[in-house]
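Dropping the structure in here first, questions after.
What follows is an incomplete set of chains from the complex, kept in their original frame.
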Amino acid sequence: MSSHPIIELTSPASWAMIEDKFSPFAKETLAKLIKFQQEEVWPAMRVYHAQLPDGAERWQTVIPVMADLKKRARALGLWNLFLSKAHYPAHGVPLTNLEYAVMAEVLGRGGHAASETVNCSAPDTGNMEVLARYGSPEQQKKWLVPLLNGEIRSSFAMTERFVASSDATNIRTSIRQEGDEIVINGHKWWISGAGDPRCAVHLVLGKSDAQNADRYRQQSIVLVPADAPGVRVVRPMKVFGYDDAPEGHCEIIYDNVRVPLSNLVLGWGKGFEIIQGRLGPGRIHHCMRSIGAAQNALDLMLARVTDPSRKTFGKYLYEHGTVIADIAKSRAEIESARLLVLSAAIQIDKYKAKGALKEIGIAKFVVPSMALQVVDRAMQAFGAEGVCQDQTLAATWAGLRTLRFADGPDAVHIQQIGQRELKRAPEVTRRFDEVRKREKEVFAKYGVNAHL
Amino acid sequence: MSSHPIIELTSPASWAMIEDKFSPFAKETLAKLIKFQQEEVWPAMRVYHAQLPDGAERWQTVIPVMADLKKRARALGLWNLFLSKAHYPAHGVPLTNLEYAVMAEVLGRGGHAASETVNCSAPDTGNMEVLARYGSPEQQKKWLVPLLNGEIRSSFAMTERFVASSDATNIRTSIRQEGDEIVINGHKWWISGAGDPRCAVHLVLGKSDAQNADRYRQQSIVLVPADAPGVRVVRPMKVFGYDDAPEGHCEIIYDNVRVPLSNLVLGWGKGFEIIQGRLGPGRIHHCMRSIGAAQNALDLMLARVTDPSRKTFGKYLYEHGTVIADIAKSRAEIESARLLVLSAAIQIDKYKAKGALKEIGIAKFVVPSMALQVVDRAMQAFGAEGVCQDQTLAATWAGLRTLRFADGPDAVHIQQIGQRELKRAPEVTRRFDEVRKREKEVFAKYGVNAHL
């Protein structure tokens, strides 16, 4: 058999299916990434949480171990792996979406912070893509370069409080020009990363032309320095009790915030276009990280149910009830979800995100539910310990749960995929009609009558 | 985009994932197979059923349209596609398991009889594999050659009535030597193909050495001509009311049947070894045909729910209830199951069936349930018409339902996969322990205390 270390962390069959699509560089980088995560990052994750203080300081702390890990990763050449040179020639690394997808699964095993060690964590990744693709030279110099260097962090301010903002036409934040300035007023929440002391810039989506007949031209995006007067971070929103410090998901009021006109991204009315372009590969990254989280949960479950100190009534945990069946199902579900996402990544590599919308959409609604189920089974195997702060499972579950509505709720994606399938109906019907037509000829040829 | 006709029948993403593993010959053969099935086979399937008489003749009829289609297929070079030259150099065709897997999906769209048109239908396929691998030259000449030519058919007699024969040690049929003859006594049922007038030979599994301490050496397989004295076909077993004529799944009594010693396959006590070797690729074929059946059901559903003549209360069927969501889920489930089976096929091509046991096992328990669910949703869209003789859905469902226990019930495969996963536990535990060990060093390095 082939012997890359990825096999042990994922599966031989998925690797056999894609191995020949990996460049030597990608294989080597992947091996290096695995070694770095296993030997340096995963052992540091509890220290990371322990270095985070309680109280107000919680939001003012640059966590020492993370700073060290980032330095180390950069030295190893494990940096900005998400940014494919094929799509971002000026700034990218020579990795395809497929190749990074496998790396994203490895990162997903270590929890949210593991991605940051290699400067691949949301929302910075999407923001860097936006700035690399649409930013002016000045914007790139000021914000993209330090982001690529991991010196600052950023947030993407779209979701609004009291508003059903998954329909972008409901957005109420106003972005208007006054002289050579832009004035922003709005009330956002769930702005990830905005609580971080390193967060230097917000990409704010708002309405700049609410009356435009084309509802997809009403929105613009503007760069707002985090310390601009009028930017008020109200509070962190919690997810199942977790505040996700130091980054947080913050409620923010923009109260007459003023920035220079040059902070407009791409142009007036380009907001919707930008958010559309930002989504495709990012969704695949989320999916692969989720698969990594699920795979890690299954591995934790394997360790738990074979732990001799957990025997009850003289039997290992795996000898009770439906544990073995749960493990088999989890394995099968992870395996098939992984292949689904990898096939979407290949589709993106071949036909860009636009040519992979169906595959991305399917992955988007299939993977989080799958991962939630696998993690839930692992939690059940751990009992009370599984839902508490001593294991990562509950926090992982909570994070995964948000993926069922982030970037659009499951139902929206399911409807879109269903609608896309319906577009196949005319061709499918034509094919069946053709068979029926020929069928009549065959009946005639053989002189058979049928009740048709 | 790439433009092979398979894309329309399966999906662009799965094709993109495997296209570069297809030889030019395989691509061309696949295209030819699709054309033949669409234009000649599918339009003939109702005639096939209409040519089957009622009453006793039902079991004595060679169906004219099938005979013609087989001639045609052979002329087109679409013949014995299942038999991979890589594993059967003397008799095989130059196709990999992966390449045939995709063809098997195409065959699966046409129902059970479609596979026969290209001489690829069970149980003949498995029997040909057995004879090609283990048969003596004499046995090959007498039985394998006419099977490869599609001149005769065959059956595999393993399951026994009144016996839990999924545990082969429970087998009661006796096979014993008397002089230069073998005498067979036993009571089998569910012997597929034995009702067919063309069925010329049974491969009968029985106990030849019930006292052997090695329970996997107690069984032998012997070739029994269908017309040997003492072979009594009692009745066809029905599956949900279907008799599956002309092949049937028959109850058979072997009453002092005598065959020459040369009819023993491979040697005394080799029965278990033979049935093990017979299973791997065959399971993948079943899975791919099931996926074809599911994909066809989804396509039928698409045609139905967009049919203007089926509108109720002023709306298309797809505008009601959860139809669109059902379609989206079906699509996603088919897509992921297909990738799972294709990855198992690649694994077989790379590492033989023995190196693909986990992947085959997962496919074996995942695919039938998936396909049943998809077909069931389609039936629901068709209402009463969906469960009756005017559509293929109910018969398809019934056939798929048997796959949840044929070759071992789901539960057995689920347990085996679970047990195989458990074998990963020591290595997984070692990895977690290693992380914990390094973690202590990191805690020490940063001078942090934690409640561990």
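Letters are used for the chains, namely A and B, taken in the order the chains are written, and counting of residues starts over at 1 for each.
The rule is simple: a contact is a pair of C-beta atoms (placed from the backbone, for glycine too) under 8 Å apart; a residue touches a chain by one contact, two chains touch by 3 or more.
Just so we're clear, the structure is a prediction, and the values are computed from it rather than from any experiment.
Asks: Looking at 2 placed copies, how big is the full complex in copies?
Replies: Result for the total copy count in the complex: 4.
What we mean here is this: only the chains that are shown with their structure count from here on.
Asks: Taking the mean of the C-alpha atoms as each chain's centre, how many Å separate subunit A from subunit B?
Replies: 38
Asks: For a test of understanding, state which residues of subunit B touch subunit A in their complex under the given definition.
Replies: 1, 8, 12-14, 16-18, 20-21, 38-40, 42-44, 46-47, 50-51, 64-65, 298-300, 302-303, 305-307, 318, 323-329, 331-332, 335-337, 339-340, 342-344, 346-347, 350-351, 355-356, 358-359, 362, 365-366, 390, 411, 414-419, 421-422, 424-429, 431-432, 434-439, 441-443, 446, 448-452
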